[in-house]
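A single protein chain has been omitted; all remaining protein chains appear in their positions.
Right after this comes chain A.
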Amino acid sequence: MSMLLLILGMGLATFAPRYVPLLVFRDRELPADVKTFLGYLPAALLAAIAVPSVLAPVDNRVEITVVTIPYLVAGLVTLVTGLFVERFMIVWTVGLAVFFGLRWWLGAM
């Protein structure tokens, strides 16, 4: 039940920004500053999610162990590969291969 409400809440959160301007704004455009701010939000949010997942994957602590090394290395490899290769699946697969390869090699699997 609570999951249903959560899904509906998320649905509303993604739907409102798409629909409300069609409903009310009509002729007005967003101010340039607002547009700029909104333009930077997704990348900032993705970085805010991904960076701690890579740097502090276990219990939100920064540490170097056989468990965290695969996150650090594979995270960096994924990001750097993504800067040069455009195909999503190639970059993602490379990142996963490094991650699971390192885990297996370090014996943390």
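Here is the rule we go by: contacts are C-beta pairs under 8 Å (C-beta built on N, C-alpha and C of every residue); 3 or more make two chains touch, one makes a residue touch a chain; residues count from 1.
Quick note on the criterion: contacts and distances are computed from a predicted model.
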Task: Record-based protein name (UniProt) of the chain missing from this complex, from "Imidazolonepropionase", "Type 1 periplasmic binding fold superfamily protein", "Predicted branched-chain amino acid permease (Azaleucine resistance)" or "Cytochrome c oxidase subunit 2" - done: "Predicted branched-chain amino acid permease (Azaleucine resistance)"
TODO: For chain A, enumerate the residues touching the unshown chain of the complex.
DONE: 2-23, 25-30, 32-57, 60, 62, 70-71, 74-75, 78-83, 86, 88-89, 91-92, 95-96, 99-100, 103, 109
